[in-house]
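A short write-up of the structure that comes next.
Selected chains only, in their assembly positions.
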Amino acid sequence: MPLDSLVRELFTEICRIPLIDPHSHINPHQPASRSLDDILGYHYYTELAHSAGMDQKPLAADVEPRQRVHTILAYMDRFDNTVQYAWFLEIARTFLDFPGERFTAADADVLWDAAERRMSQPDWENEVLRRSNIEKVFLTNDFDDPLEGFDTNLYVPCLRTDDLVFHLDKPEVRQRLAKATGIEVGDAASLRRAIGKLFEHFTRKGAKACAISLPPDFTPRPSQDAFWMLAEHCHDFQLPFDLMIGVNRRVYRGGVYQGQDLFDQRTSLLQYAELFNAFPEVTFCISVLSSGQNQELVSHSWIFPNIVTSGHWWYSNIPAYIETDLRARLQAVPKTKQIGYYSDMYKLEFGLPKFNMYRRILARVLADDFVRPGILSETGAVELARCLLRENVERIFGV
Amino acid sequence: MPLDSLVRELFTEICRIPLIDPHSHINPHQPASRSLDDILGYHYYTELAHSAGMDQKPLAADVEPRQRVHTILAYMDRFDNTVQYAWFLEIARTFLDFPGERFTAADADVLWDAAERRMSQPDWENEVLRRSNIEKVFLTNDFDDPLEGFDTNLYVPCLRTDDLVFHLDKPEVRQRLAKATGIEVGDAASLRRAIGKLFEHFTRKGAKACAISLPPDFTPRPSQDAFWMLAEHCHDFQLPFDLMIGVNRRVYRGGVYQGQDLFDQRTSLLQYAELFNAFPEVTFCISVLSSGQNQELVSHSWIFPNIVTSGHWWYSNIPAYIETDLRARLQAVPKTKQIGYYSDMYKLEFGLPKFNMYRRILARVLADDFVRPGILSETGAVELARCLLRENVERIFGV
């Protein structure tokens, strides 16, 4: 859809709202890219290039990064229709002074050199944050992360717990847990003490959320297992619990790194009913993988006080599904219970194009569903956007 | 979307079609609201206020109604983005002379007083019906409802059968059934006789439908159980059978009254294939809870002569899903097999904003998908609307 003048005005105003990005995979010790290889090494590009015919040899560790970038760029005209391509184009145009509308393989050297030049500037990290209007970025920290050596006010720690719930039977995970907590886990009581230690460590270091991704067939039950204990600790430590529901790991076993996971639409939030009933004081920030399940999420957030809609995740993070899912949320979920968007990014440069994608759609939905029918003024629409993009994050996570 | 001039003209013409509302929860002895408490006591407002943070104390029976309204209104700015809020705004502007575009807590007294004044007028019920252009309203009657003391031509009885199918093991239900029919149910034969008595009573009193809501995992089988017998009696008494498919009861056990139910997307109309095959002469008017299942409904109505699409129910009754679901129905289901909309209301005042929501969407879909591409003239589009909103209800239910 074209950005007409109303949509453009709303977009401009929405872009003025300083962002708090409530979920990312940023490494706080190396938050910005150092080269074009960091940009095009994002799994979206490696997996799309691979899906479109590239074998995995260019991705090997011993391949010269500049050569890898050449190869990926050479495959890009096979997926230049995708929104992920558009993200990269926006990065190149915004951050690398790229003047074109499309890439060709011939652009690889120019882009590489521009990236080298820009990314080696000493203030690059701050410039990216400033131009992206991002004030804080939530992280995804392993449970044994020391959380040291970075500004936890800027890069907000978040306790990621997949390992504890799904891999606690692995010796290396137990060893990491023992090392992090000083507790050898052997039974439920020792597991509970270890988890308590982790929550103490993380909250002392400024963590503002606990998070986990879950397979489609997962059904939490009241028990002495790690998942239920995490919910209990979220209650005790007053941490919101981010549930990222629906991912099957390693479905495509020959896929590139981080490009092997898919989903199964045969899943329901009903599987979580016992959890939601058992922890009325824990805020569950829920991401789903399919637009079909988004309707379940809308209905559950409308009914359960402790459920909040959270962003547009992965396979649902494309405009066609964002638009449908966003419209339904705005029409049926209290505005105070919606976390509009998070970047999920690994490198800071992706914050701008991803949030812009969301902001453009938000501007259009606000224009069409609220301003034009007379439900909200333009000012009111921007306030609603501020609620989704900023105020709810502040209040829900206490940042 | 804005209402452009074509959409506005279509909307105006569609509003002229006198409505027969084929499903509501109106109490015919008290059809209109008597105070603002009746309006804001609708579960949509109590559940959204609760979801947005209100505890349940204001909902207790001993709370002064005016105070309850104050409290709910005070929470409304947390969900003033929702379509349910827009319904209330339209009620206030249409029926209570409210001049504003938004509510504040300061409006509570003015609204309360306006409601007191208007709703105590002796002709209030008729005025609401007249201004809503509603001629008849279908009810939802317990099986032991005497169906007396009201005009069954205006308020059309409908035999609701959830208790018979899902709660017949409860002593109080059996006692009610014994009292209503004079039959102590002990086996399939006595159950059949009792159900026969109920159908005789209801049809004698002008009932035009049998109805039931069903959980997502329900699969009817040929048997001597109550559900199958109901279908047999629908056949014998030539009553359409309204199936409202997909609701799980009491999912959020701490929720407000009528605000505890949700759905599970893992359900299919295929579960009903035996039923549809076994009763080719019974018209099944089917409502579904999810937009995903709407595609199943579209396909089933397209294939089975005895399946009719029925309204936009509950969690699918918001514009984003109505629009998608309606477009698909209009493109693939014979127009004579679509019941456009029902109010599901408990108080008459909700007929106007709910039908208006549907009529606005219908006007836009007719404009975009039929009139502008040259498929229908404006007159033809209004005739199609009349088919959905009026003629099909008359023919299918025989009213």
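The first chain written gets the first letter, and so on, giving A and B; residue counts start at 1 in each chain.
We take it that contacts are C-beta pairs under 8 Å (C-beta built on N, C-alpha and C of every residue); 3 or more make two chains touch, one makes a residue touch a chain.
Remember, it's a predicted structure, so these values are computed and weren't measured experimentally.
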Overall copies of the shared sequence [whole complex; 2 in view]: 3
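Throughout what follows, only the chains that are shown with their structure count from here on.
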Chain A-chain B separation of Cα centroids, rounded to whole Å: 39
Contact footprint of chain A on chain B as seen in their complex: 1-3, 47-48, 50-53, 78-84, 86, 101, 248, 251-255, 259-266, 290-292, 315-316, 318-321, 324
Interface residues, chain A side, partner chain B - complex: 265-270, 273, 276-277, 280, 292-293, 295-296, 298-305, 324, 327-328, 330-337, 368-370, 372-375, 384
